[in-house]
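The structure is given below, and queries will be raised subsequently.
Just one protein chain is left out here, and the rest sit where they should.
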Amino acid sequence: MDQPPAIELRGLVRQFGERTALRNVSVRVPTGATLAVLGHNGAGKSTLLRILATLLRPHEGEVVVLGEPLPRRAFAVRGQLGLLAHEPLLYRDLSGRENLQYHARLHGATPERVEAVLAAVGMERRAEEPVRQLSRGMVQRLAVARAVLHEPKLLLLDEPRANLDPAASELVEPLIGRTAGVTRVLTSHDPRAALAEADLVLALRQGRAAYVGDPAQLDSGKLAELYG
Amino acid sequence: MRTALIVLRKDLLLELRGFETLPAMVLFSIATFVIFHFGLNRPTIDGQLAAAVLTVTLLFAAMLGINRLFVAEREQGGFDAFLLAPVDRTALLVAKASALFIFLVVLEVIAVPAFALFLLGPPIGRVLPGLVLVLLLGNVALSVIGTLVSAIAVHTRARDLIGPIIGLPLLIPALIGTARGVGPLLAPHASGSPPAKWLAILALYDLVFALLSYAVFDFLLED
Partner (left out) sequence: MSTYGRGLRGLSLATIATISLALVLVFFYAPLDADQGFIQKIFYIHVPLAIVSLCGFIFGGVLAIGHLRTGDRRWDLRSYVAIHMALIFGVGALITGSIWAKASWGHWWVWNEPTLVSFLIVVLLFATYQPLRFAIEDPMLQARYASVFAVIAGAFVPLNFLAVRLAQQYVHPRVLTLTGGNLPGSMRLTFLISLLGITLLYATLWKYEMAAKNARMQVRRLRRALLGDDAVPAFGRSAAPS
């Protein structure tokens, strides 16, 4: 492919106080591919995702997302990123629709698009209720809707299927599943599920890249080492 | 500042739904007036004393609002939602300061008549325009410093304490200006126009700190 990679990390380092969360991480993700980030809790997965989302600055190394170097050009790339994080990022006192409208206005998406994603996640009938009254599965569905609202080119998914039952999971699949032209980075507590979807794997161990490459070559022995 | 309006609209909507902060500020003010009445043990007050009571009460009511300013963002992950958007981040400062300003104006619409009713001796009608002017300038100071201090407090451990501790010294010049500006207006046989020197001080203070806050706010949001 002649296209530049969607993500390019070279020697990324990030510290929190005296603790180094990410140490010399390098990886190249082609456009349209899916990267699975694996590792223990505390290995640095969420930190990596947040750096890619422009919420954290890299301390050393190079980070280039969608052709723009971070953090210098973060503002240029923000509109094309979609983050699905641990927190749904929704105001509990507002309704689903109001939350999505707020996000839509901030991102420049149309009201029609808001209705379209509400329908796509099956929440159009309960969109008027305050988020605090909804079940966790519904909140997660709204969070997915929020993440894809502005049709981002890069999806950053931190445990996307958490709290979703199989029916809901199927519902959101077209939105956050493999889509042409959309690059995805996902983490999951279930490494096998993540591996099944991945074109590329980055395995983190105590902040270092323990394995970068083809998912097929990651055998169960190595997996046990990472998660054990 | 389209972004600021978007955020402001969301904040006003949230307050209408939750309806906690503004009622608390109003109730606090009225209760404080009652306490002052008993504490001072006089039938009415006027002049500089009245100005002091009014200013200090509004200040502490504002502190309540300031502590709550970023609560929704902090507790419901709203900061990230804003930080992910392709927008100018200082719009958050403008939006929050405007929200606080609006809360203060609404507060004063209720509290000032209550003050005139419960505590004030001289009639307030004639000096109202001058009073409104001074209070508006004072509100700008409270809103700007309040937002700044509240944003600083977000990442600290003693959130509710740090805000007032830092904010009160910073606000002292504005408070002096407000109290001294209002004092002559509340005197018996007042002339109706606030002393120009205090208006100038308040305006200068507002300008300097608005510009400064605008310049540094970005640094508070980055990570």
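For clarity, chains are labelled A and B in written order, and residue numbers in each chain start from 1.
Throughout what follows, a contact is a pair of C-beta atoms (placed from the backbone, for glycine too) under 8 Å apart; a residue touches a chain by one contact, two chains touch by 3 or more.
On a predicted model such as this, the values are computed, not experimentally measured, just so you know.
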Just name the one of B:L13, B:I102, B:I152 or B:A187 that touches the chain not displayed here. B:I152
Given B:V71, B:L128, B:A187 or B:L220, the correct residue touching the omitted chain is B:L220
Sites on chain A contacted by the missing partner chain, in the whole complex: 15-19
Can you list where chain B touches the absent chain? 148, 152, 155-158, 162, 165-166, 169-170, 172-173, 176-177, 180, 197-198, 201, 204-205, 208-209, 212-213, 216, 219-220, 222-223
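One rule holds in what follows: only the chains that are shown with their structure count from here on.
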Please report how many Å separate the Cα centroid of chain A from that of chain B, as a whole number. 40
Chain A residues touching chain B - in the complex, by the definition given at the top: 53-57, 75, 78-79, 81, 83, 85, 87-94, 98, 102-103, 105-108, 130, 146
Could you please specify the touching residues of chain B with respect to chain A in the complex? 3, 6, 10, 13-14, 17-18, 72, 76-78, 80-87, 222-223
